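Input: a single structure, listed below in structure tokens.
Here the complex is missing one protein chain, while the rest keep their positions.
Letters A, B and C mark the chains in the order given here, with residues in each chain numbered from 1 onward.
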Amino acid sequence: MEQIFFYIFAIATVASAIAVISLRNPVHSAISLMVCFLQVAALFILLRSPFLAAVQVFIYVGAVVVLFLFAVMVLDLGKERFGEYLHHQRPIALVVVIGFVFVMGFTILHGSLDAQLGNYTEKALVKNTEIMGKLLFTKYVFPFEVVSLLLLIALIGAIVLAMKEKR
Amino acid sequence: MATVKINGKEITTEDGTLILDAARQAGFEIPTFCYQARLSRLGSCRMCLVEIGGQKKLQPSCITPVLHGMEVFTENETVKSARSSMLEFLLANHPLDCPTCDKGGECELQDFVFKSGPRRSPFSEWKRRFHEKDEILSPIIVKNHNRCIHCERCARICDEVVGVSALGGIGRGAKTQETSFWNTTLDCDHCGNCIEVCPVGSFMSLPYRYKSRPWDLKEADTVCPYCATGCQITIGARNGEILRVRSKSATGINKETLCSRGRFGYHFMQSGKRLTKPMIKKGGKLIECSWDEALSAIKQRFGMGRKTAGIASARLTNEELFVFQKLVRDVFKTNNIDLDSRFANKWVTSAMVDICGFGEGGISIFDALKADTIFIIGSAISDENPITDYLIRTTASDKRKTLILAHPRRIKLNSSATISLKYKPANPGDVIKGIVNFIEKGKDKAEGDIDTAALRFKNASNITMFLGADILRLDNGVDVLKNIAVLKTLLKKAGKNINCLPLFDRCNQRGAINMGIHPLFLPGFKKTEEEGMDCGEILSAAKNGEIESLYVLGEDIVSMYPDAGFAKDAVSKVKFLVVQDTFLTETAKMADVVLPGATYAEKDGTFTNQEGRVQRVRKIISCVGDSKDDLSILDNIGGFGYKSAKDVFDDIKEEVPSYKDILFDALNNAGVLVNGQGAGVMSHESGVRSQRQEAIDDSEYPFQIITGNHLFHSGRLSQKAHVLVKLLAEPFVEISDEDAKELGLSDKEVVIVKSKEYEAALKLRMVKGSQKGVAFIPENFDSVSVNLFYKKGKGIPKVKIIKQ
Amino acid sequence: MDINTLIEVALIIVKVIFVSLILFTLPIPLTWIERKVAGHIQVRLGPFRVGPHGILQPVADMIKLMFKEDIAPEKADKWLFRFAPLFAMIPAFAVYAAIPFGDKITIPIINKEVTLYISDMNVGILYILAVGGISVYGIILGGWASNSKYALLGGIRSSAQMISYEIALTFSCIGVVMTSNSLSLLDIVKFQSGTILGFIPNWNIIYQPIGFVIFFIAALAEINRIPFDLPEDEGSLAAGYHVEYSAMKFSFFMLTEYVAMVTASVLAVILFFGGWDAPLFMPEIPIFWFVAKVGFFIYLFMWIRFTLPRYRYDQLMSIGWKILLPLSLLNILITGLFLL
Partner (left out) sequence: MSIFKKIFFIDFIKGLSLTLGYEVSKSVTMRYPDEEKWAPYQRFRGLHTLNRDAQGRELCVACELCAKACPTKCITVVPMEDDKGIGISDRIAKVYEINLVRCMFCGLCEDACPTTAIRMGRDYELACFSLDCAAADKKRLLAPREIPQEFEGGYVVMARLERNKEGINIKPDLTRKKRWW
């Protein structure tokens, strides 16, 4: 049962990811991106991580892609403009993609990406959110703070960029 | 000359000018009711009171002549309050039924009260009331005497201008009624001039009764189509329906007057019997068809050269006639073109042209009437040209002038004539000869009327001769005209100033001759290279089968040609007959193609009246049904490419020298007299052939028939106007009272009129003072077509009258 | 799979269908009520001609919407134009997967205990807010796909407004989560049962008055209702993002709005007013109190709609960012301090 759902979501994820880069219309790409994120959220649920799923939807679908769309719509990027940028990048991109696929395939096949399963039972995972919260504020508190600092800097940077100089 | 000061403005006028006229010249308007320029002075309405410096009482300006040094005030407070009081008195008895009064909106009383009248009245008494219901005085006149303000214009115009004296006053003071004898149905000329001059709604037109308000009417000034006097009329139409015709007080030669034909003869245009679609003969029957079909049939089947001919009516405009002669001469390549009028032979017409001096330009009738001796021959002028009759009557009321009237019948104008001459219809020349004889022999003593007339001629210094259309009809017309020419030369030699004016019965007869609708000459009286055939010759030729195609424009030959049988026979032998007319006439019934034309209110153009005055005809309504105006039909057949009447007129100006200086767009209500054209007028002398034919005295048939239009009718056109038919619905025979007494007949008895060819039962009318042995039958009725009495080549028909 | 699991699954399916049906039919009475409320507030009668007191008016409207011509602008993005109403509608319905309408009832005949919710997620509130947020796509895409300047402006305004207020909305919920110590809605409701001092209901509104105010205002903005219905500002935008929509597509948008209004009411009830908890010694009747409270909030929304005028756009934004957001942060801070 779970397997079936996994494949459905996985295929949908990959398909929408491909759609993101292959569709000509930037709005359509953004929509595909949203679909992709949604599928990822669904995968999180299959991984017994509803909190992550909710946050994924919340942040990425609900905010990030909306802002993407926003930008795309307001800037009114047509198909033609994309053509200009992609023109010379094609061979380089091809090389990069092939390299990336090779490295990924290699590491996956080698089994070097295997992560250690946590020692959580099915029952304990019901309290998934709690566990995650605790981990974040205990074991991973440092990276967490670093990330929040980073975000703060980004925030301030954005404000500085956007603010008009007062005379 | 007298110099007067009017409201401080100095003006110099002739002695004897009325203060009113002087004030109007100076630009001050004085309201009047009883004053009418051509009528006798009454001074009864007191609207025109003015203050004269040094005089305590106000004076009526319409009867007070100016004196040198006079100071007149027309606008001061005294005068204004007098005016206001006068109006208040008039309103004391005038019913305020303006909402139901036909005059409402163009009522002089209304206007003056609005302008200077009192705004309120202290009168609370009952108003005078003669009757509750309007009185119908005739088929055209309805009277509401409650509204009368006693200006007596109606009675005066009836008496002094029309000469009928049908109206008069009964009663005294405020109770005076201007009405007919015994207040019964009027037996008068039904001219409606009383309606026109009535300043209030006392006399009203019955056909126009409750039809519209004056402000609803779209009005246009045009020319009356009935006789050649050329009266200016104003047609009022509402929503494309003609509702009335009226005259304007200061417009045209007719001024405020019109005759019954002009005023009430407009109904034929919308009679419902009009041709609305072209028709083509298929299998012996006329079938309605499209314009394309009809026109292409004409273009294909109408022949060319000598075997074609065209006959046109003199009721069409100059432009149409010009295009028609162009069509006949340039496209059909023939000179066989003639006017229908009176079916005169071509020599008579050209003699008339010559003697009346058509080439010398127009003579204003007002100039002509300044003559001290006026001579009229060959026209029952009161019936044929009523307005000319009015003009002559008003002139002849001056007792210093001599009016000599020669006609077999006694007509209305005889009452104003100084000398009335009578002659047998066939021989008007006898009268002329008598006069010539008298003058040539140098006699001094007059024996009989002719001699008295001759004596008057001898003593006259300024003579105007009116030559009637009856002369054109005579076979010996050339001789008569020759005699007149002799008289003319004789009088000219004696140093007298002579004017000759024709009296025509068709509105554009003079114009048609100018436009070259004649077998002998082109437009502008240029001689044709080869003589064409006149109407009689065309018909004779047709009878012999020598005319294959005939184009008849607006004329009913079969009904009008003297000798109906001959005309019908001749027309039926024409292989291809095109008739363009407004009604399905007898001739049109025989046609191969019938084209529906337009009446005078449906087209633009010009008429030239008998004086030579060119006047504008204006379009008021659109053509009935599918019919088209004649100009565009003719233009289409000929392919000339004329766009409007003005285009044609520009061509006329080039071809006809006498029209050269006339500007089409600038033609106003007064019209323009044509100029003399100098050289180029052909003379009749060359080709005159005597055709004298005495009517043989035949004791079995003692009466000579004369015919012509009745006062209420003109040709067959007026038969379609129902109001005119109401006035006179059936023909009659008119003989003198002496004859009637001899035959033991009484008035209004039905008698049988019998000639060798035809007999008819007609009502008898007795007229005191007509020539013995003359019977008059109006030619306007289908029921008794006078032309049936005629036999071609036999001259004037002779009849006997038997008691039924 | 044993029979019990099958029954469970069947039960869930039945509940899903039941809830969906209710949600689908809900706009029918709601539109009627809204128009009646509008009428009476404006001293009118409201709809009166179709059926007694105009009760069939929404049915007539529905029939009309169904049979109207479905028009798509010629230069519209056809696919997105068609999908936009679905994008708007599906999340609005999906939200109900996590909403509890009551605790448990025993169906008398089969003597089976049935939970009055489709699922009790431990991240329920997050799920609702997250999924609810997706609704903005319907609006933004509908506005963009119409290829009309009014629709686009409406869509952009709408999305900006929703993103702005979503933050305040979420933060206001955090206070509740902190006091209730759970993300699960069921737990939040359960936390609120009982009374304080014996007569005050132990509802979150007592602990979180500021939070409720923020939540309520943000919810108004989130569901595009007056005074914050800027996206469909008739005066300046003709009709906002759905100006080019007609017939059933348009009715989907309308459906979404009404469902969103119900959702907002339900959330307000669950988070701050004790859910199905009977107020003050009132007898406990399953669902009744819940429905009654939700009904009150729905009425409140309508009431406000016909009381207040619309805000200006810049006012809307400044309220969101400058007042509600700091206030909600403050609320979290205060709540945290109290909890400590």
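Everything below uses one rule, namely that a residue touches a chain if its C-beta (ideal position, glycine included) is under 8 Å from a C-beta of that chain, and two chains touch if they have at least 3 such contacts.
Keep in mind that this is a model prediction, so the values were computed, not measured.
Enquirer: Based on the whole assembly, the unshown chain contacts which displayed chains?
Expert: Counted over the whole complex, the chain not pictured touches B, C.
Enquirer: Out of B:R209, B:K643, B:K748 or B:K803, which residue would touch the omitted chain in the full complex?
Expert: Residue touching the absent chain, from the options given: B:R209.
Enquirer: From the list C:F288, C:F306 or C:W321, which touches the chain that is not on show?
Expert: C:F306
Enquirer: For the full complex, which residue in B:G54, B:P99, B:P122 or B:G495 touches the chain that was left out?
Expert: With B:G54, B:P99, B:P122 or B:G495 as choices, the missing chain is touched by B:P99.
Enquirer: If I consider the whole complex, including the chain that's not displayed, which of C:L45, C:I196 or C:I287 touches that chain?
Expert: C:L45
Enquirer: Just checking the interface: what residues of chain C touch the absent partner chain?
Expert: Touching the chain left out of view, chain C contributes residues 37, 39-45, 48-49, 213, 303-304, 306-308.
Enquirer: Could I get the residues of chain B that touch the absent chain, sorted low to high?
Expert: 97-100, 104, 133-134, 209-213, 215-216
Following the convention adopted for this analysis, only the chains that are shown with their structure count from here on.
Enquirer: For this assembly, give the contact graph shape among line, ring, star, complete and other.
Expert: Other.
Enquirer: Specify the chain with the shortest distance from its C-alpha centroid to the centroid of every protein C-alpha atom present.
Expert: Ranked by how close its C-alpha centre lies to the overall one, first comes B.
Enquirer: If you average the CA atoms of chain B and of chain C, how far apart do the two points sit, in angstrom?
Expert: It comes to 97 Å between the two C-alpha centres.
Enquirer: Report the inter-centroid distance (CA atoms only) between chain A and chain C in whole Å.
Expert: So the centre of chain A lies 28 Å away from the centre of chain C.
Enquirer: Using mean CA coordinates as chain centres, what's the chain A-chain B distance in Å?
Expert: It comes to 109 Å between the two C-alpha centres.
Enquirer: Quick check on chain C: which residues sit in contact with 2+ other chains?
Expert: In chain C, nothing touches at least two other chains.
Enquirer: Would you pull the chain C residues touching chain A in the complex into a rising list?
Expert: 77, 80, 121-123, 126-127, 129-131, 133-134, 136-137, 140-141, 144, 152, 155-156, 159-160, 163, 166, 170, 183
Enquirer: Any idea which chain A residues touch chain C in the complex?
Expert: 25, 27-28, 31, 34, 50-51, 53-55, 57-58, 61-63, 66-67, 69-70, 73-74, 126-129
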